[in-house]
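Sharing a structure with you now.
Note that one protein chain is taken out, while the other chains of the complex remain in position.
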């Protein structure tokens, strides 16, 4: 109950966030394809943010299969994560409205990086609860989290130093790749868990 | 669990989409019936989009009764479908703000057509999982999907070539007809499934 | 499952509607109490609409306890009801922006009246399914539905003929009174049902 309710609440928040972002997509001014084309960057940003939240939802739901009881710490780590998610529509629309400008892209990348870190912490808490902390450090899950973290940091560094436009967005999309296929290890743990 | 959570998330997204569309309905400027009448096209577009999402929700929920376990592919096909749905408020309001103009209507029709295609693919994946792929091609479900697809394409073609206004909207409404009554075949399969 | 999913979807839609209405409450222009006072009518309208949807949710959830299987007709009656609900934020904000003007108030009252009628039909369908149609006509539930219907019609008539301002809103609030206390009859039926 407790357990299913935190999942349900997280899903609710993510479902609302992923859909209200579309309200940022203002109606093109004019009925021509050109008018739509003017919004290309807004549309791409929306697609990226949708993908980010979709991948997070998918892996979050996956991770929570390992959750036994909701400790205060897990509850709050999860709420902080949801807060980071809730900033995505805001950072996305800032970035979308000022294509190729540094500050908005850095903020967007930073939001994702912080989310990654909080999510990694959440994963650690949940693994710990399962008494396989040791295995955590060796887990594919942790390796993926580190890989994504480094990619995100690299993207931010390049944007900051070389002032390359769009690099943050590219790096964010890259961080998603390892998370697209659900983690088979967790499945195994869950199954092991059930068969016990 | 896994299974019920993907349904719950899809429902959440559709529930939010179907309701935030109403935010596109701007308050009429003036307190007269005429002021409301000026919004007739916006209101009709809203009604159509509500119907589209309602019919999808209904059949989606119906189809998911057949789902046994959520494979990565089903998960992602479903997320792509939800993304297409999430564009409906945007394409609707563009179409609603530029009545009888070609580009917005084509985009609206295209969004629905792509949704149909992704939905058909999703149906195929779920049938496949049930080891009655063979029966899939003969299923009423598939026949309906094809009929809707052709209707949508026809609507787009007429709009593109003959430049007929409103034809896309009419074709979209037509594609819904076969889906209004829930599919008895699936019911049978589900029942068969349970009695096994 | 089927059954719980239609309830969950209805709840989702009502939960979103009841909350997005607050987005219609524009920030007062100015930081004085006077600036807030200028919005009194908007705030009252919001309160009324919140109450309407809250009462509906409460009774809807109550009625659905009687639901055994979701027939196509029940599904669609419910979707039409949700569509009527989805117009409430729109009609509310029109009424709120043009205090004491006839057309907006009539539209608001009309939306509620249609909702009442659809809801009564939904109740009939669900009772029918329970093989106590006969008892339906004698049920407190039906008496309440009729009472509310008449009150709503009276309100509309007075607004239309005598052009009394605010009368529609008053009548709508009046229609809610019989529904505030959940229907004990249904409780009995549900219990009877379970003990069978």
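Chains: A, B and C, in written order; residue numbering restarts at 1 for each.
We take it that a contact is a pair of C-beta atoms (placed from the backbone, for glycine too) under 8 Å apart; a residue touches a chain by one contact, two chains touch by 3 or more.
All values reported here derive from a predicted model rather than from experimental measurement.
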| item | value |
| --- | --- |
| Chain not shown, its touching partners among those shown | A, C |
| Residue among A:16, A:54 or A:156 that touches the chain left out of view | A:16 |
| Residue touching the undisplayed chain, where the options are A:66, A:87, A:121 or A:170 | A:87 |
| Subunit A residues touching the omitted chain (full complex) | 1-2, 5, 8-9, 12-13, 16-17, 20, 23, 72, 75-76, 79, 82-83, 86-87, 89-90, 93-94, 97-98, 101-104, 107 |
| Residues of subunit C (touch criterion as defined above) contacting the omitted chain | 4, 7-8, 11-12, 14-16, 18-23, 25, 27-28, 30-33, 35-36, 47, 50, 54, 57-58, 61, 65, 180-182 |
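By our rule, only the chains that are shown with their structure count from here on.
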| item | value |
| --- | --- |
| Graph class of chain-chain contacts, one of line, ring, star, complete, other | line |
| Approximate Å spacing (C-alpha centroids) for the pair subunit B, subunit C | 27 |
| Centroid distance [mean C-alpha coordinates] between subunit C and subunit A, Å | 38 |
| Interface hub residues of subunit C, defined as touching at least two other chains | 16 |
